[in-house]
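For subunit A:
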Amino acid sequence: MNIETTTQADATNAVVEARNLDLVFPTNDGPVQALKDVNLTINKGDFVSFIGPSGCGKTTFLRVMAALEQPTGGEITVNGMTPDEARRERAYGYVFQASGLYPWRNIARNIKLPLEIMGYSKAEQEKRVNEVLELVELSGFGGKYPWQLSGGMQQRASIARALAFDADILLMDEPFGALDEIVRDHLNEQLLKLWARTNKTIGFVTHSIPEAVYLSTKIVVMSPRPGRITDVIESPLPKERPLDIRDSPEFIEIAHRVREGLRAGHSDD
Partner candidate 1 sequence: MKTLIAVLTVLSVIIAFWYAACLPMNIKGVLTEAERAGAEVTPAGAKERRDLGEFGLVLDNRFAIPATWAQDRPRLPAPHQVAQELWKTTGAMVLKGKMMSKRSLFYHGWVTLSATLLGFAIGTGLGILLAVGIVHSRVMDMSVMPWAIVSQTIPIIALAPMIIVVLYSVGVQGILPKAVISAYLSFFPVVVGMVKGLRSPDGMQLDLLRTYNASTNQGFWKLRLPASMPYLFASLKIGIAASLVGAIVGELPTGAVAGLGARLLGGSYYGQTVQIWSALFAAAILAACLVALLGLIERSVLKRMGMGA
Partner candidate 2 sequence: ADEVRLQLQWVTQAQFAGYYVALDKGFYGEEDLDVTILPGGPDIAPPQVLAGGGADVMLNWMPSALAAREKGLPVVNIAQPFKTSGLMLTCWKDTGITSPADFKGKTIGVWFYGNEYPFLSWMSKEGISTDGGEDGVTVLKQGFNVDPLLQRQADCISTMTYNEYGQVLDSGVSEDELVTFKYEDQGVATLEDGIYALEANLEDPAFQDKMVRFVRASMKGWKYAEANPSEAADIVLDNDASGAQTEAHQQRMMAEIAKLTAGSNGSLDPADFDRTVSTLLGGGSDPVITKIPEGAWTHSITDAALN
């Protein structure tokens, strides 16, 4: 099945526009279709979550948006340009599935890395590093090296790194996977605040249904082999979201729909 998803939106506002996107990896035991006929529009200021079984192509789609992977079919524009042009304009902040900190730089200098590359002044660099370290609750750890931190702390550092510069589009690949629920809740709140304050557009991969529902304005449910979009759910929740919104009926309603979508994808196998 290949449902036509609801992606009609005011085109002027569209940040990402994917039309009939296909991506096939050639591997030595035959081609792997990672994305098939993907259509999606992301508007400015959207918080889009991608959810779906492992191997369904979430990471791949994020990578296509960031011009890290070339689609083999279809079209995609970012801010009206090709993803690669957008990349050149430094439109992206990307948080990878694993932390990917450079072991020879301490945490502060890891966070400075994009700032150095983009030519921020020394003073500005210092200021921003302190700000984002505060944000992810790692103040005081700037001088430590990655291997001196636990896995969860490393992941937070890599989030800080992506937040340090002013990218319009923030792409996050399971950023909170390795964190416990308490820290996760806290970071979810912080992320929402940041989003509200800066009006960034965010693409967010997660395996957690509550997390997806809590954070998103739009939830994209995907199904595997080949990776397709099975459902796109626009969230009616208000922008202001206290943690206990998770007990509201609307929330439970949406979560239910997401779960059903996921289940449908699974039964495809």
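We adopt the following convention: contacts are C-beta pairs under 8 Å (C-beta built on N, C-alpha and C of every residue); 3 or more make two chains touch, one makes a residue touch a chain; residues count from 1.
A quick word on the picks: all candidates are chains of the complex that A comes from, given by their letters.
These numbers were taken from a predicted model, which means no experiment stands behind them.
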Next item on the list: Tell me which of 1 or 2 touches subunit A in this complex.
Entry: 1
Check: Which residues, counting only subunit A, touch candidate 1 once they are in their complex?
Finding: 63, 66-68, 87-90, 92-94, 96, 98, 100, 102-106, 113-114, 116-118, 145, 147, 171
